[in-house]
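In this view, the complex is presented without one of its protein chains, the others remaining in place.
Lettered A, B, C and D in written order, each chain numbered from 1.
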Amino acid sequence: MDYSSFLQMHEEFSLLGVMIILLLYDIFASEKYLKYFQPIAIVLFLVHIVLNCVPRETFQVSGGMYEYLPIHSYIKTFLNIGTLIVFLQAHKFLNEDANRIKRGEFYFLTLSTLLGMYFMISAGNFLVFYLGLETASVPMAALVAFDKYNNKAAEAGAKYILLAVFASSISLFGISLIYGSTGTLYFNDLPALITGTPLQILAFVFFAVGLFFKISLVPFHLWAADVYEGAQTNITSYLSVISKGSAVFVLFTLLVKVFASLITEWQPILWILAVLSITIANLFAIRQKNLKRFLAFSSISQAGYILLAIISGSAIGMSSLVYYVLVYIFSNLAAFGVISVIEERTGKINIQDYDGLYQTNPNLSFVMMLSLFSLAGIPPFAGFFSKFFVFSAAASQGFYVLVFIALLNTIISLYYYLLIIKAMFLNKSDHPIEPIKSDFFARVSFAVCTLAIIAIGFISPIYDQIHLISFGM
Amino acid sequence: MAEKIIFYILGAIIAIFSIMAVTSKQIIRSATYLLFVLIATAGLYLLLGYNYLFAVQIAVYAGGVMVLFIFAISFTNRPGEKVHGEVPVRKLIAGTTAAAGVVFCGYIIYRNIRKVTVLVQQYNLSPQKLGETLMGTEKYQYLLPFELISILLLACIVGAVMIARKR
Amino acid sequence: MNFLSLYILILVLMMMGLFLSKSRKQIQIIMITGASFLLLLSGALTYLYLTERAAGNTAEMLFRADSVWYTPFNIHYSVGVDGISVAMLMLSSIIVFTGVLVSWKIDPMPKEFFLWFCLLAIGVFGFFISIDLFTMFMYYEVALIPMYLLIGVWGTGKKEYSAMKLTLMLMGGSALLLVGILGIYFTTGGSTMNILELSKLKVPLEMQRYFFPLTFMGFGVLGALFPFHTWSPDGHSSAPTAVSMLHAGVLMKLGGYGCFRVAMFLMPEAAHEMAWIFLILTGISVVYGAFGAIHQTDLKYINAYSSVSHCGLVLFALLMMNQTATTGAILQMVSHGLITALFFALIGMIYGRTHTRDIRLMGGLMKVIPFLGVSYVIAGMASLGLPGLSGFVAEMTVFVGSFQYADTFHRILTIGACASIVITTVYILRVVGKVIFGPMQDKHHETLTDAVMYERIPVIVLTAAIFGIGMFPGWISSMIGDSVLPLISQFIR
Amino acid sequence: MQYTLLILALPLLSFAVLGLVDAKWKPKVAGTIGTTILGIITILSYFAAWQYFTQYKVDGVYQKVIAFDYEWLRFNDLLHINLGILLDPISVMMMIVITTVSFMVNLYSLGYMKGEKGFQRYYAFLSLFAFSMLGLVMATNIFQMYIFWELVGVSSYLLIGFYYTRPAAVAAAKKAFIVTRFADLFFLIGILLLSYFTKTFDFGILTSSNANVFAEATSKTFMGFSMLSWAMALIFIGGAGKSAMFPLHIWLPDAMEGPTPVSALIHAATMVVAGVFLVARLFPVYVVFTPEVLHGIAYVGAFTALFSAIIACVQTDIKRVLAFSTISQIGFMMVGLGVSGYGGHEGVGYMSSMFHLFTHAFFKSLLFLGAGSVIHAVHSNEMKDMGGLRKYMPITNWTFLIACLAIAGIPPFSGFFSKDEILSASYSFSPAMGGIMTFIAGLTAFYMFRLYYNIFWGKEFKPATQSENYHGHGNTPHESPFSMSSALVFLGAVTCVAGLIPFGHFITSDGVPYDIHINLTVASVSIIVALVGIIIATYLYRKENEIPEKLAKTFDGFYKAASHRFYIDEVYLFSTKKIIFNNIARPIAWFDRHVIDGTMNGIASSTQWVAVKIKGFQSGQIQQYAYVFLLGTLLVAALVIFLI
Partner (left out) sequence: MGDILTNFFTGTVPIEAYLGLSLIMFFCGVYGFLTRKNMLMILISVELMLNAADINFAVFNRYLYPGQLEGFYFSLFTIAIAACETAVAIAIIINIYRNLKSVEVDNLNQMKE
């Protein structure tokens, strides 16, 4: 019974510490001190990020049930940064009277889902993995329904929990079949035992759809738009960025670590799903009026692009995936940030409400434009680089047709991103959104995102570093 | 021989009540059928020699979960309100798909599973071994998931309370 | 700091300056100073380049600089110029300079306009100095996107439709292109993105068959290759003057330049094999664009179709794959860039006065605005290939080069292309006769005022350049021709 | 003889200066500068001609002198465009013609164009034309010729369209430019073809009659003719366009919309004979390697000459008459070249053609300038507004008469000598050709005197009042100012004596001097025919009478056809407007808008359509979502298990 090895799990323990401190603070602090709750939470979380951003040596805990790889530090740090940005953007929302009482829960639930993702990422065993997955999704359902007296939020919560449970039970059934056909659930032992029998393939498919659900790939994506629309905007952004980011990383790790021998099976699957996701999501995105739904579909198609990195199954794929997630975090969060600020102040969420935004809110429009260009993959913004690397990853394994289809789809995606740009810059409106002064925290988040979107692409050491470490896996 | 007969009985209960649980018109009956299924499953665990699992199944499922269900049903079930029946077309499609799923998965599983005809008898899962594996940090020992699920439970409680409470 | 990187540096500094600027006056000062620096830089570059060559430096690219950017993909920030790029850089800086003056009084939001304008210019300059596939592609795309806002916000007519169409079609082109680029990179072993090094490696022929058409069409969309040209008429006619100038004058040249530098240079075998398909397409472009222009009534549309025709000639000549024709193609790029920029500048100025571009509503403008009228006639004459103006030099080089094939296929195509000069004459004279000459159509036009100083300068600069090349083509022709030779030798290996 | 460069440079300089300062200088200053410069180069070219013909004869053969050469544009190792000055007998002769007529026209225009808006511009264009035309004739290579060929085209365009506010002038200018450019296309293709096979543009090599140069071109055939034939025929089409040969002649009559001195200079004396000059320049190639093309040229020339002579008989606009007459005379020159052989007596056609070109330049410009003088006086082009002007304008009358006699071929005026040589060459080619040409000569005499009588005799002059274009002031016509009449007198004098120049001593097909013999038979026949023509004209038109109208009535159909120029314009109009514009350009524009654009828009709208169609997927129903999810799972599993 040597528990000392547990202490190596710095990230998890540090996050757990933050969670517990916040929980206790929320419960026991007097009203006078509670107004510092959010700044304290943000500072604590920042400390957590800083403490855990340096990669360490590979190690295993509990006989391989938990396996740390240096790249995990990066992906976790990226997710942390994203979460921090979400916190910054949610500050105003949580300071409202109706929500003040629930903000302790907000932080706790958010961080517990983050913890679940940590375990998903570092899992070395299906049990820990499954637990992490559930920890990441069940509290998430509570978060989706956070704004509980809002019908839409309630509906979104119900949709999310029911479908998540459905997906997770299918996934669980899949895991049981994996166990049945191999006899072990340890990731380190599995590759030798997976030989590609039909049962294993069936098991793999059943298992993988649970992840596809979380990544929201077509046809497992249908929940995404409704949930994104219904949930409070900051939670939507968390859901679409952090949750998805962790899931794609995990999918990649599992595919190359555990199911490497099924590569001839999962490559075609991913091929089809990538094409479907990108195309269908784009088609849906074209005609969305509601910006959150719109971004939901856009993020589905982004997930499709990420599959291009996964499908390569190579170190380049890994590094471009992590890089893509990093860029995607900033780009998408910037967009969601703008939406949330505007929704918070005016309640306007439709694209046509954004007509003439540039005239009244040039800064917000500027941030929005940068994020949309980055999402569309337009140089010199970061999104261009991440897309290029993802395409390179796929092309390096000869998936030229896939790259081609994906690229054709970028035309459609550019079209709908431009629709918003058009609304903001070109259209005139009789009732434009009045000038908005966003709060300090939101502005900090915008500054961070803007800087990142502009600079990340040019600072090649970021990618080089990721690449260096991803070779180690 | 007794084992087999018991299995058939439990199997029959599970199969029949599963189907009834998903077809019954009244929700409280559905819940009851579910309870039967869960108890029968517990019986299966016993049959397999997993006494501890049997206990947990009874305690958590038949005890905790079912109470939640009953509570929720009584909270949401307004007397006199008729539950809408299912749409036949939807039943047909879902039934066909489910049947196809059974056939497909059954075929794959049946063809590929390692067949064992002789079961190792006198299987004894001692409480000590249980304790060691549950509290250990080595391979095949499960302290880590145990701690993890505690966090999950905490988070779910916080979440559920937040949603369910009035404010 | 490499000498060539100054282009980008100047533009970035301009953008920063614009960001901080407060008044129109400041914006104007920043822009004109920056643009003049660019012009001076290009002049200096041309001089240095020629002296370096005269001193016997025979390296393929001069003023090289190379630093690693992304190691895993072998992406370098790699710059260098040969005669072709020098010519294109010179062209670009002339057009940027004149474009700034033409949009001197742009309204509304001058600051934003020039910010985007500078970004566009960064794309253009960056593309011409790069010799790394990735940075080339990056700059290429950088140049595409500002177009949307520039047209959408500051354009005229059905600007939103045009802007969207242009952006999407060009994006489509870049989609094809990216597949091609990735294909080239990975099928040569994924060891370098430098085009000079790539040219020494060999893309397997069966892969070339896929990637050559993709790359060629990718760039071809920007070069208005039939049938992917339809963004051009709408886009050019809706764009604000300076943007039309830059777009038709320089940006479309990116297409031709890319076709040559990337598609044909790196995949010569497939280029040989498939040239006939694209020759037919470009041949159609040439004639089709010219005929298309005959029927238009909007000045900008006429010019846009004429651009289709002339840019078609560029690609046509490139595909002939011999030194003369290729030199002609590059000359045609330069020449057409200048001419079409002059055209668009003049059309913009005329439109600013008459508030119409419909040729049926104008007439006899020579009488009231003789400066613009004469300049328009000069532009027209240059466009229809009058000796002494740049168009003639370029077209003749193209035709002589294209005629160096003995087979009937090439002959017929060349003759068809030659025929376009007659059609060009028809539509140019039609416009000139209708708008510049003839009786006045509109009483209000009698009180128009002729060009003022800041309008005259760009017109004079462009006209001077057109005359300069037209009268003394020797130096630029040999500068380009010498640089074309090593590239062409790739085809003959 | 490097100073000949000045002959080119000065007009260019004059053009640049006058063009740039435009209206900033007074008209008088501009006119003076232009005229002076022309005067200077006229003197220079006379000096050059004297020097050439006296000093550059080696072994009895006039040498080709490259006075100046500069590589302008290099295409590849073999092909390069040089700009240079080539002096040989024909270029020197042309130089003299051009500078002289140009100078006269400049002088004349000082009076004629006085007070016109754009006077400065006019002089700038005249200088440009002089520069281009001189460059053309002195070209050392065929590409240089093409360059200046285009430049004269544009000068012609600018000058025809000088009155740019008049739609007719603009249209005529456009037509002239387009038609000639259309022909130039063939010229260009011809050049490309020729240069491809011979690997050179240089006249020195091309006209050396070296069979090696053309070995490849003659050996390769296309549709039964050798490549060389094709090339030379195409080049001739270029020449035919400039020289208004049938059927490319339609631009020339319309070109009369330009100021009359311009017509005299460009559309009578110089530019229109460029085609003849071109054929003459490449004559050794034609005659040695492609005689069939040369014969074709003869037939085209003969037909054109006949055709336009007939039309000339019925035109009423005096400038149009002169225009058709010009076409007809150029036809003569072409015939002269076409029937010619090479060297000695064989080459008399060549010599006579050049001779005719020379004399024609003077008498035809004289005619035009005279007509200009008349128009200046009565402010109308139409014969009906004229008559009896001899009393008012004696100088014009006499000079015009001299010119008419010259063109009619009455000795001792210059036209007789040159035309007579062409006729005798034609007879020796074939009697039929000779006969036709003689008939045309008679027709020429007839229509010229019809013109003459209608202007200066016939009905008495009534001041024009309702003329459309010129708002006549109703004054009685009077003689033109000194600047104009001096030009007339000078040209008249030249016309009288030019025929006596021993032309064969200077210009022959092979450069060897040759003595002209007048073939008495041919001469007498042609004189008789000319006299007959004159007599008929005198009978019909000297006094106002009814016979012309009666004749017109009798041959109604033919008359109408002829006065409508045999509907050739209409055919052109039909084929351009109806066929090309309506059936090519319009469909292409339609195709572009609807098919290509339509495809692009169609892609966009079908994408939208699909997007609308699939929206049902996102029904908002959890169970439907779950169903899709399940189905997706099963299908993916089945797909991978069974298909892959």
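Following the convention adopted for this analysis, contacts are C-beta pairs under 8 Å (C-beta built on N, C-alpha and C of every residue); 3 or more make two chains touch, one makes a residue touch a chain.
In this text, all values refer to a predicted model and were calculated from it rather than measured experimentally.
Visitor: Taking the complete complex into account, which shown chains does the hidden chain touch?
Guide: Visible chains that the missing one touches: A, B, D.
Visitor: In terms of residues, what is the contact footprint of the unshown chain on chain D?
Guide: Within chain D, the residues that touch the unshown chain are 615, 618-623, 626-627, 630.
Visitor: Please output the residues of chain B touching the missing chain, sorted low to high.
Guide: 1, 3-5, 7, 11, 14-15, 18-19, 21-23, 27, 30-31, 34, 37-38, 41, 44-45, 47-50, 52-53, 56-57, 60-61, 64-65, 68-69, 71-73, 75-76, 83-87, 90-91, 93-95, 97-99, 101-102, 105-106, 109-110, 113-120, 123, 125, 129-130, 133-134, 140, 142, 145-146, 149, 152-153, 156-157, 159-161, 163-164
Visitor: Spell out the interface residues on chain A facing the chain that's missing from view.
Guide: 126-127, 130-131, 134, 138-139, 141-142, 145, 148-149, 151-152, 154-159, 161-162, 165-166, 168-170, 172-173, 175-177, 179-180, 183-185, 225-226, 229-230, 293
Everything below uses one rule, namely that only the chains that are shown with their structure count from here on.
Visitor: When the centre of a chain is set as the mean of its C-alpha atoms, what distance in Å lies between chain C and chain D?
Guide: That pair's centroid distance is 37 Å.
Visitor: Centroid of chain B to centroid of chain C, CA atoms only: how many Å?
Guide: One centre to the other, that is 70 Å.
Visitor: Measuring from the mean C-alpha position of chain A to the mean C-alpha position of chain C, what distance in angstrom results?
Guide: One centre to the other, that is 42 Å.
Visitor: What are the residue numbers in chain A that touch two or more other chains?
Guide: 198, 202, 415
Visitor: Taking each residue of chain D in turn, which ones touch at least two of the other chains?
Guide: Each of 604, 630-631, 637, 641 in chain D touches at least two other chains.
Visitor: Chain A touches which residues of chain C in the complex?
Guide: 69-73, 75, 134, 137-139, 141-142, 145, 148-149, 152-153, 159-160, 164, 167-168, 171-172, 175-176, 178-179, 182-183, 185-186, 190, 210, 214
Visitor: Across the complex, what residues on chain D touch chain B?
Guide: So the residues of chain D touching chain B come out as 623, 627, 630-631, 634, 637-638, 641.
Visitor: Flag every residue of chain B that touches chain A in the complex, lowest number first.
Guide: My answer: residues 105, 108-109, 111-114, 135-145, 148-149, 151-152, 154-156, 158-160, 162-163, 167.
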